[in-house]
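Every protein chain of the complex appears in place save one, which is left out.
Letters A, B and C mark the chains in the order given here, with residues in each chain numbered from 1 onward.
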Amino acid sequence: MKEIEPYIRVTQYHETDQMGIINHVNYIRWMEEARVDYLEKIGFGYEKAVEAGIDFALLGIQCRYKAMTRFRERVKIYVFVKKISPMRITVGYEMIGENDGKVRFTAESEHCYYSSVKNRPVRLDRELPKLYEKLLAYCEEAEIRQGRAE
Amino acid sequence: MKEIEPYIRVTQYHETDQMGIINHVNYIRWMEEARVDYLEKIGFGYEKAVEAGIDFALLGIQCRYKAMTRFRERVKIYVFVKKISPMRITVGYEMIGENDGKVRFTAESEHCYYSSVKNRPVRLDRELPKLYEKLLAYCEEAEIRQGRAE
Amino acid sequence: MKEIEPYIRVTQYHETDQMGIINHVNYIRWMEEARVDYLEKIGFGYEKAVEAGIDFALLGIQCRYKAMTRFRERVKIYVFVKKISPMRITVGYEMIGENDGKVRFTAESEHCYYSSVKNRPVRLDRELPKLYEKLLAYCEEAEIRQGRAE
Partner (left out) sequence: MKEIEPYIRVTQYHETDQMGIINHVNYIRWMEEARVDYLEKIGFGYEKAVEAGIDFALLGIQCRYKAMTRFRERVKIYVFVKKISPMRITVGYEMIGENDGKVRFTAESEHCYYSSVKNRPVRLDRELPKLYEKLLAYCEEAEIRQGRAE
(Lines give C-alpha, C1' and ligand atoms only; values in the text may rest on other atoms or scores of the structure.)
Protein backbone atom coordinates (compact mmCIF):
# COMPACT_ATOMS: atom_id res chain seq x y z
CA MET A 1 0.00 0.00 0.00
CA LYS A 2 1.39 3.33 -1.01
CA GLU A 3 2.64 5.84 1.56
CA ILE A 4 0.55 9.02 1.95
CA GLU A 5 2.49 12.19 1.21
CA PRO A 6 2.63 14.62 4.13
CA TYR A 7 0.83 17.96 4.16
CA ILE A 8 3.30 20.76 3.46
CA ARG A 9 2.75 24.01 5.31
CA VAL A 10 4.71 27.24 5.14
CA THR A 11 4.56 29.21 8.39
CA GLN A 12 3.14 32.72 8.08
CA TYR A 13 3.97 36.07 9.61
CA HIS A 14 0.50 36.44 11.14
CA GLU A 15 1.14 33.15 12.92
CA THR A 16 4.15 34.45 14.85
CA ASP A 17 3.90 35.81 18.39
CA GLN A 18 6.05 38.15 20.42
CA MET A 19 8.38 35.33 21.49
CA GLY A 20 9.47 35.46 17.85
CA ILE A 21 8.14 31.97 17.15
CA ILE A 22 4.99 30.49 15.63
CA ASN A 23 2.24 30.67 18.25
CA HIS A 24 1.12 27.22 19.38
CA VAL A 25 -2.53 27.91 18.56
CA ASN A 26 -1.73 27.63 14.87
CA TYR A 27 -0.57 24.03 15.17
CA ILE A 28 -4.15 23.06 16.07
CA ARG A 29 -5.34 24.64 12.83
CA TRP A 30 -2.66 22.83 10.86
CA MET A 31 -3.83 19.51 12.32
CA GLU A 32 -7.24 20.19 10.80
CA GLU A 33 -5.73 21.29 7.48
CA ALA A 34 -3.54 18.19 7.37
CA ARG A 35 -6.45 15.90 8.24
CA VAL A 36 -8.58 17.33 5.44
CA ASP A 37 -5.63 17.08 3.05
CA TYR A 38 -5.15 13.45 4.09
CA LEU A 39 -8.77 12.53 3.37
CA GLU A 40 -8.40 14.06 -0.08
CA LYS A 41 -5.20 12.12 -0.68
CA ILE A 42 -6.76 8.77 0.26
CA GLY A 43 -9.55 9.59 -2.18
CA PHE A 44 -12.48 10.91 -0.15
CA GLY A 45 -12.46 14.70 0.12
CA TYR A 46 -13.86 15.94 3.44
CA GLU A 47 -16.17 18.31 1.56
CA LYS A 48 -18.00 15.19 0.28
CA ALA A 49 -18.56 14.04 3.88
CA VAL A 50 -19.78 17.54 4.80
CA GLU A 51 -22.13 17.62 1.81
CA ALA A 52 -23.50 14.26 2.95
CA GLY A 53 -24.19 15.90 6.32
CA ILE A 54 -21.37 14.17 8.21
CA ASP A 55 -18.76 16.05 10.23
CA PHE A 56 -15.84 14.65 12.21
CA ALA A 57 -16.77 16.27 15.51
CA LEU A 58 -13.83 16.70 17.84
CA LEU A 59 -13.90 14.84 21.17
CA GLY A 60 -10.37 15.46 22.32
CA ILE A 61 -6.83 16.38 21.39
CA GLN A 62 -3.43 15.64 22.86
CA CYS A 63 -0.42 17.59 21.66
CA ARG A 64 3.29 17.62 22.44
CA TYR A 65 5.31 20.65 21.39
CA LYS A 66 8.83 19.30 20.83
CA ALA A 67 10.66 22.17 19.14
CA MET A 68 9.64 25.63 17.99
CA THR A 69 9.07 26.77 14.43
CA ARG A 70 9.80 30.21 13.06
CA PHE A 71 8.50 32.49 10.34
CA ARG A 72 8.88 31.17 6.78
CA GLU A 73 9.79 27.63 7.66
CA ARG A 74 8.35 24.70 5.75
CA VAL A 75 7.00 21.83 7.80
CA LYS A 76 5.78 18.41 6.72
CA ILE A 77 2.80 17.05 8.62
CA TYR A 78 2.33 13.29 8.45
CA VAL A 79 -1.19 12.10 9.21
CA PHE A 80 -2.18 8.54 10.10
CA VAL A 81 -5.25 6.70 11.29
CA LYS A 82 -4.31 5.37 14.72
CA LYS A 83 -7.60 3.74 15.68
CA ILE A 84 -10.96 3.45 14.00
CA SER A 85 -14.32 1.99 14.91
CA PRO A 86 -17.81 2.53 13.49
CA MET A 87 -18.39 5.28 16.07
CA ARG A 88 -14.94 6.79 16.59
CA ILE A 89 -11.65 7.63 14.94
CA THR A 90 -8.27 8.61 16.39
CA VAL A 91 -5.97 10.47 14.03
CA GLY A 92 -2.24 10.91 14.65
CA TYR A 93 0.02 13.72 13.47
CA GLU A 94 3.77 14.13 13.27
CA MET A 95 5.20 17.47 12.18
CA ILE A 96 8.74 17.61 10.90
CA GLY A 97 10.84 20.61 9.87
CA GLU A 98 11.73 20.29 6.20
CA ASN A 99 15.15 21.87 6.59
CA ASP A 100 16.39 19.95 9.63
CA GLY A 101 14.28 16.78 9.71
CA LYS A 102 13.55 17.38 13.39
CA VAL A 103 10.21 16.46 14.96
CA ARG A 104 8.58 19.71 16.05
CA PHE A 105 5.18 18.50 17.18
CA THR A 106 3.20 15.32 17.62
CA ALA A 107 -0.50 15.05 18.29
CA GLU A 108 -3.62 12.94 18.34
CA SER A 109 -7.22 13.93 17.79
CA GLU A 110 -10.24 11.81 18.61
CA HIS A 111 -13.49 12.30 16.72
CA CYS A 112 -16.99 10.95 16.47
CA TYR A 113 -19.00 11.16 13.26
CA TYR A 114 -21.72 13.72 13.71
CA SER A 115 -24.76 13.95 11.45
CA SER A 116 -25.98 17.52 11.07
CA VAL A 117 -29.18 16.07 9.60
CA LYS A 118 -29.95 13.64 12.46
CA ASN A 119 -28.32 15.98 14.97
CA ARG A 120 -26.47 13.16 16.72
CA PRO A 121 -23.38 10.96 16.40
CA VAL A 122 -23.80 8.24 13.80
CA ARG A 123 -22.04 5.09 12.58
CA LEU A 124 -19.66 5.91 9.74
CA ASP A 125 -19.83 2.37 8.33
CA ARG A 126 -23.56 2.92 7.69
CA GLU A 127 -23.54 6.58 6.67
CA LEU A 128 -20.46 6.66 4.47
CA PRO A 129 -19.30 3.05 4.02
CA LYS A 130 -16.81 3.94 1.28
CA LEU A 131 -15.03 6.44 3.49
CA TYR A 132 -15.11 4.01 6.40
CA GLU A 133 -13.50 1.26 4.33
CA LYS A 134 -10.80 3.60 3.09
CA LEU A 135 -9.96 4.73 6.62
CA LEU A 136 -9.99 1.14 7.81
CA ALA A 137 -7.57 0.16 5.09
CA TYR A 138 -5.20 2.99 5.92
CA CYS A 139 -5.43 2.20 9.60
CA GLU A 140 -3.48 -1.02 9.03
CA GLU A 141 -0.90 0.95 7.13
CA ALA A 142 -0.79 3.40 10.00
CA GLU A 143 0.04 0.68 12.48
CA ILE A 144 3.03 -0.32 10.39
CA ARG A 145 4.12 3.34 10.19
CA GLN A 146 3.91 3.69 13.94
CA GLY A 147 5.92 0.58 14.40
CA ARG A 148 8.63 2.01 12.19
CA ALA A 149 8.67 5.34 13.98
CA GLU A 150 9.22 3.87 17.41
CA MET B 1 -30.22 60.54 23.29
CA LYS B 2 -27.84 58.62 25.48
CA GLU B 3 -24.25 57.95 24.40
CA ILE B 4 -23.40 54.31 23.67
CA GLU B 5 -20.61 52.95 25.86
CA PRO B 6 -17.59 51.71 23.91
CA TYR B 7 -16.62 48.05 23.61
CA ILE B 8 -13.71 47.31 25.95
CA ARG B 9 -11.13 44.85 24.72
CA VAL B 10 -8.01 43.55 26.44
CA THR B 11 -5.29 42.56 23.98
CA GLN B 12 -4.15 38.95 24.20
CA TYR B 13 -0.80 37.18 23.93
CA HIS B 14 -1.96 35.03 21.01
CA GLU B 15 -2.72 38.29 19.17
CA THR B 16 0.88 39.51 19.26
CA ASP B 17 3.30 38.99 16.39
CA GLN B 18 7.06 38.91 16.16
CA MET B 19 7.29 42.70 15.86
CA GLY B 20 6.24 42.58 19.53
CA ILE B 21 2.93 44.31 18.80
CA ILE B 22 -0.67 43.21 18.27
CA ASN B 23 -0.97 41.85 14.73
CA HIS B 24 -3.21 44.01 12.55
CA VAL B 25 -5.44 41.09 11.59
CA ASN B 26 -6.94 41.09 15.07
CA TYR B 27 -8.31 44.62 14.71
CA ILE B 28 -10.65 43.33 12.00
CA ARG B 29 -12.01 40.78 14.46
CA TRP B 30 -12.45 43.45 17.12
CA MET B 31 -14.51 45.52 14.67
CA GLU B 32 -16.92 42.61 14.42
CA GLU B 33 -16.95 42.09 18.19
CA ALA B 34 -17.57 45.79 18.79
CA ARG B 35 -20.35 45.90 16.18
CA VAL B 36 -22.16 42.97 17.78
CA ASP B 37 -21.68 44.54 21.22
CA TYR B 38 -23.11 47.81 19.89
CA LEU B 39 -26.24 46.13 18.55
CA GLU B 40 -26.78 44.55 21.95
CA LYS B 41 -26.32 47.90 23.66
CA ILE B 42 -28.86 49.66 21.45
CA GLY B 43 -31.26 46.85 22.31
CA PHE B 44 -31.26 44.41 19.40
CA GLY B 45 -28.77 41.59 19.89
CA TYR B 46 -27.24 40.40 16.62
CA GLU B 47 -28.12 36.81 17.54
CA LYS B 48 -31.79 37.81 17.12
CA ALA B 49 -31.07 39.02 13.58
CA VAL B 50 -29.21 35.79 12.85
CA GLU B 51 -32.07 33.70 14.25
CA ALA B 52 -34.42 35.63 11.98
CA GLY B 53 -32.18 34.59 9.08
CA ILE B 54 -30.58 38.01 8.52
CA ASP B 55 -26.83 38.58 8.46
CA PHE B 56 -24.94 41.83 7.95
CA ALA B 57 -22.87 40.63 4.98
CA LEU B 58 -19.65 42.57 4.53
CA LEU B 59 -19.20 44.57 1.32
CA GLY B 60 -16.09 46.49 2.20
CA ILE B 61 -13.81 47.78 4.89
CA GLN B 62 -11.44 50.74 5.19
CA CYS B 63 -8.99 50.88 8.05
CA ARG B 64 -6.29 53.28 9.22
CA TYR B 65 -3.71 52.01 11.67
CA LYS B 66 -2.65 55.10 13.63
CA ALA B 67 -0.59 53.72 16.51
CA MET B 68 0.36 50.23 17.64
CA THR B 69 -1.05 48.35 20.60
CA ARG B 70 0.86 45.90 22.77
CA PHE B 71 0.12 42.84 24.87
CA ARG B 72 -2.20 43.41 27.82
CA GLU B 73 -3.42 46.86 26.86
CA ARG B 74 -7.05 47.85 27.23
CA VAL B 75 -8.64 49.59 24.28
CA LYS B 76 -12.03 51.26 23.96
CA ILE B 77 -13.77 50.82 20.62
CA TYR B 78 -16.46 53.37 19.83
CA VAL B 79 -18.98 52.25 17.22
CA PHE B 80 -21.35 54.53 15.33
CA VAL B 81 -23.78 54.25 12.45
CA LYS B 82 -22.32 56.50 9.75
CA LYS B 83 -24.89 55.91 7.01
CA ILE B 84 -27.96 53.72 6.72
CA SER B 85 -30.49 52.95 4.01
CA PRO B 86 -32.98 50.11 3.62
CA MET B 87 -30.38 48.14 1.63
CA ARG B 88 -27.05 49.22 3.19
CA ILE B 89 -25.35 50.30 6.37
CA THR B 90 -21.96 51.90 6.99
CA VAL B 91 -20.57 51.45 10.47
CA GLY B 92 -17.71 53.55 11.87
CA TYR B 93 -15.14 52.57 14.50
CA GLU B 94 -12.68 54.52 16.59
CA MET B 95 -10.29 52.64 18.84
CA ILE B 96 -8.64 54.48 21.71
CA GLY B 97 -6.00 53.31 24.19
CA GLU B 98 -7.49 53.40 27.67
CA ASN B 99 -4.21 54.37 29.32
CA ASP B 100 -3.12 57.17 26.98
CA GLY B 101 -6.33 58.31 25.29
CA LYS B 102 -4.60 58.09 21.91
CA VAL B 103 -6.44 57.01 18.76
CA ARG B 104 -4.91 53.73 17.64
CA PHE B 105 -7.19 52.77 14.79
CA THR B 106 -10.16 54.08 12.84
CA ALA B 107 -12.26 52.14 10.39
CA GLU B 108 -15.46 51.83 8.43
CA SER B 109 -17.33 48.75 7.32
CA GLU B 110 -20.09 48.64 4.72
CA HIS B 111 -22.72 45.91 4.81
CA CYS B 112 -25.83 44.74 3.06
CA TYR B 113 -28.51 42.73 4.84
CA TYR B 114 -28.38 39.17 3.61
CA SER B 115 -31.20 36.69 4.06
CA SER B 116 -29.93 33.14 4.47
CA VAL B 117 -33.51 32.00 3.86
CA LYS B 118 -34.09 33.91 0.60
CA ASN B 119 -30.41 33.61 -0.30
CA ARG B 120 -30.14 37.23 -1.41
CA PRO B 121 -29.75 40.76 -0.02
CA VAL B 122 -32.98 42.11 1.46
CA ARG B 123 -34.46 45.38 2.79
CA LEU B 124 -33.89 45.67 6.52
CA ASP B 125 -36.86 48.00 6.99
CA ARG B 126 -39.13 45.16 5.81
CA GLU B 127 -37.36 42.17 7.34
CA LEU B 128 -36.50 43.61 10.76
CA PRO B 129 -38.25 47.00 11.02
CA LYS B 130 -37.52 47.34 14.75
CA LEU B 131 -33.78 46.95 14.22
CA TYR B 132 -33.91 49.31 11.24
CA GLU B 133 -35.63 52.01 13.27
CA LYS B 134 -33.15 51.68 16.11
CA LEU B 135 -30.19 51.97 13.74
CA LEU B 136 -31.83 54.93 12.01
CA ALA B 137 -32.30 56.67 15.33
CA TYR B 138 -28.70 56.10 16.32
CA CYS B 139 -27.51 57.24 12.93
CA GLU B 140 -28.61 60.80 13.76
CA GLU B 141 -26.71 60.54 17.01
CA ALA B 142 -23.73 59.30 15.02
CA GLU B 143 -23.76 62.35 12.79
CA ILE B 144 -23.57 64.57 15.86
CA ARG B 145 -20.72 62.47 17.24
CA GLN B 146 -18.82 62.70 13.99
CA GLY B 147 -19.31 66.44 13.90
CA ARG B 148 -17.82 66.68 17.36
CA ALA B 149 -14.88 64.47 16.50
CA GLU B 150 -13.80 66.53 13.51
CA MET C 1 -7.60 31.02 50.86
CA LYS C 2 -9.99 32.87 48.61
CA GLU C 3 -11.45 31.25 45.50
CA ILE C 4 -10.24 32.68 42.16
CA GLU C 5 -13.05 34.05 40.01
CA PRO C 6 -13.31 32.38 36.59
CA TYR C 7 -12.48 34.11 33.32
CA ILE C 8 -15.67 35.14 31.55
CA ARG C 9 -15.68 34.90 27.78
CA VAL C 10 -18.43 35.79 25.31
CA THR C 11 -18.25 33.71 22.14
CA GLN C 12 -17.86 35.71 18.92
CA TYR C 13 -19.27 35.43 15.43
CA HIS C 14 -15.81 35.14 13.85
CA GLU C 15 -15.26 32.11 16.11
CA THR C 16 -18.15 30.11 14.62
CA ASP C 17 -17.67 27.58 11.84
CA GLN C 18 -19.99 26.12 9.24
CA MET C 19 -21.30 23.47 11.65
CA GLY C 20 -22.98 26.48 13.30
CA ILE C 21 -20.91 26.10 16.48
CA ILE C 22 -17.78 27.69 17.92
CA ASN C 23 -14.77 26.17 16.18
CA HIS C 24 -12.61 24.12 18.55
CA VAL C 25 -9.46 26.06 17.69
CA ASN C 26 -10.76 29.01 19.67
CA TYR C 27 -10.87 27.06 22.93
CA ILE C 28 -7.06 26.81 22.80
CA ARG C 29 -6.90 30.62 22.61
CA TRP C 30 -9.31 30.94 25.53
CA MET C 31 -7.08 28.68 27.62
CA GLU C 32 -4.27 31.18 27.12
CA GLU C 33 -6.53 34.14 27.84
CA ALA C 34 -7.83 32.48 31.01
CA ARG C 35 -4.32 31.58 32.17
CA VAL C 36 -3.13 35.18 31.77
CA ASP C 37 -6.27 36.42 33.52
CA TYR C 38 -5.62 33.97 36.36
CA LEU C 39 -2.06 35.20 36.89
CA GLU C 40 -3.39 38.74 37.09
CA LYS C 41 -6.02 37.69 39.62
CA ILE C 42 -3.51 35.97 41.90
CA GLY C 43 -1.47 39.15 41.76
CA PHE C 44 1.32 38.64 39.23
CA GLY C 45 0.36 39.85 35.76
CA TYR C 46 1.92 37.77 32.99
CA GLU C 47 3.20 40.95 31.33
CA LYS C 48 5.52 41.35 34.34
CA ALA C 49 6.96 37.88 33.71
CA VAL C 50 7.36 38.71 30.00
CA GLU C 51 9.08 42.01 30.84
CA ALA C 52 11.45 40.05 33.09
CA GLY C 53 12.25 37.88 30.06
CA ILE C 54 10.32 34.80 31.22
CA ASP C 55 7.68 33.07 29.13
CA PHE C 56 5.60 30.02 30.01
CA ALA C 57 6.61 27.96 26.98
CA LEU C 58 4.07 25.29 26.07
CA LEU C 59 5.18 21.65 26.25
CA GLY C 60 1.85 19.96 25.79
CA ILE C 61 -1.92 20.21 25.96
CA GLN C 62 -4.72 17.74 26.56
CA CYS C 63 -8.30 18.78 25.84
CA ARG C 64 -11.69 17.14 26.08
CA TYR C 65 -14.56 18.72 24.19
CA LYS C 66 -17.66 17.79 26.20
CA ALA C 67 -20.44 19.91 24.72
CA MET C 68 -20.56 22.52 21.97
CA THR C 69 -20.91 26.27 22.43
CA ARG C 70 -22.71 28.60 20.10
CA PHE C 71 -22.53 32.23 19.02
CA ARG C 72 -23.12 34.76 21.79
CA GLU C 73 -22.93 32.38 24.72
CA ARG C 74 -21.14 33.32 27.91
CA VAL C 75 -18.76 30.76 29.34
CA LYS C 76 -16.89 30.71 32.64
CA ILE C 77 -13.38 29.27 32.53
CA TYR C 78 -11.98 28.10 35.85
CA VAL C 79 -8.20 27.87 35.99
CA PHE C 80 -6.19 25.99 38.58
CA VAL C 81 -2.58 25.01 39.19
CA LYS C 82 -2.57 21.22 39.04
CA LYS C 83 1.14 20.59 39.53
CA ILE C 84 4.15 22.83 39.96
CA SER C 85 7.89 22.34 40.31
CA PRO C 86 10.83 24.71 39.85
CA MET C 87 11.12 23.63 36.19
CA ARG C 88 7.50 22.86 35.20
CA ILE C 89 3.87 23.80 35.73
CA THR C 90 0.66 22.01 34.79
CA VAL C 91 -2.41 24.23 34.55
CA GLY C 92 -5.97 22.88 34.52
CA TYR C 93 -9.05 24.41 32.90
CA GLU C 94 -12.76 23.79 33.24
CA MET C 95 -15.17 25.66 31.00
CA ILE C 96 -18.80 25.92 32.01
CA GLY C 97 -21.75 27.45 30.16
CA GLU C 98 -23.10 30.35 32.19
CA ASN C 99 -26.70 29.73 31.18
CA ASP C 100 -26.88 25.95 31.76
CA GLY C 101 -24.03 25.23 34.20
CA LYS C 102 -22.90 22.39 31.93
CA VAL C 103 -19.23 21.52 31.50
CA ARG C 104 -18.34 22.22 27.87
CA PHE C 105 -14.61 21.66 27.90
CA THR C 106 -11.80 20.53 30.21
CA ALA C 107 -8.10 20.80 29.54
CA GLU C 108 -4.59 20.75 30.87
CA SER C 109 -1.50 22.56 29.63
CA GLU C 110 2.07 21.80 30.64
CA HIS C 111 4.72 24.50 30.51
CA CYS C 112 8.36 25.11 31.24
CA TYR C 113 9.68 28.56 32.12
CA TYR C 114 11.68 29.87 29.19
CA SER C 115 14.14 32.74 29.46
CA SER C 116 14.30 34.77 26.26
CA VAL C 117 17.48 36.34 27.65
CA LYS C 118 19.31 33.07 28.43
CA ASN C 119 17.59 31.33 25.54
CA ARG C 120 16.85 28.20 27.57
CA PRO C 121 14.42 26.83 30.19
CA VAL C 122 15.09 28.19 33.66
CA ARG C 123 14.04 27.61 37.29
CA LEU C 124 11.10 29.81 38.20
CA ASP C 125 11.95 29.76 41.91
CA ARG C 126 15.23 31.50 41.08
CA GLU C 127 14.11 33.81 38.28
CA LEU C 128 10.79 34.99 39.69
CA PRO C 129 10.55 33.69 43.27
CA LYS C 130 7.48 35.80 44.09
CA LEU C 131 5.51 34.35 41.20
CA TYR C 132 6.70 30.85 42.07
CA GLU C 133 5.53 31.21 45.68
CA LYS C 134 2.15 32.50 44.62
CA LEU C 135 1.65 29.61 42.18
CA LEU C 136 2.80 27.15 44.82
CA ALA C 137 0.31 28.56 47.32
CA TYR C 138 -2.53 28.31 44.81
CA CYS C 139 -1.50 24.82 43.86
CA GLU C 140 -2.63 23.56 47.26
CA GLU C 141 -5.94 25.32 46.76
CA ALA C 142 -6.17 23.71 43.34
CA GLU C 143 -5.82 20.25 44.82
CA ILE C 144 -8.78 20.93 47.09
CA ARG C 145 -10.80 22.22 44.13
CA GLN C 146 -10.02 19.10 42.13
CA GLY C 147 -11.03 16.96 45.03
CA ARG C 148 -14.37 18.71 45.13
CA ALA C 149 -14.93 18.43 41.40
CA GLU C 150 -14.44 14.70 41.29
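Everything below uses one rule, namely that a residue touches a chain if its C-beta (ideal position, glycine included) is under 8 Å from a C-beta of that chain, and two chains touch if they have at least 3 such contacts.
Small disclaimer: the values here were computed from a predicted structure and weren't measured.
Here one chain is not drawn; of A:His14, A:Lys102 or A:Arg126, the residue touching it is A:His14.
Of the listed positions C:Phe71, C:Tyr93, C:Tyr113 or C:Tyr132, the one in contact with the omitted chain in the full complex is C:Phe71. Contacts to the hidden chain, counted on chain C, fall at residues 13-14, 16-21, 23, 25, 71. Counting the whole complex, the residues of chain A in touch with the unshown chain are 12-14, 29, 32-33, 36, 45-47, 50, 71-72.
Contact residues of chain B toward the unshown chain are 18-20, 24-25, 28-29, 32, 50, 55, 57-65, 114, 116.
By our rule, only the chains that are shown with their structure count from here on.
Shared numbers divided by all numbers used gives the overlap of an interface; between chain A and chain B this overlap exceeds half, so the copies present the same residues.
Using the mean of the Cα atoms as each chain's centre, the chain most removed from chain A is B.
One copy, chain A, sits rotated relative to the other, chain C; on C-alpha atoms the angle is 180 degrees to the nearest 5. Remark: chain B and chain C have CA centroids separated by 29 Å (rounded to whole angstrom). A straight line joining the Cα centres of chain A and chain C is 25 Å long. Spacing of chain A relative to chain B, judged by their CA centroids, is 36 angstrom. Looking at chain B, one finds that residues 13-14, 71 touch two or more other chains.
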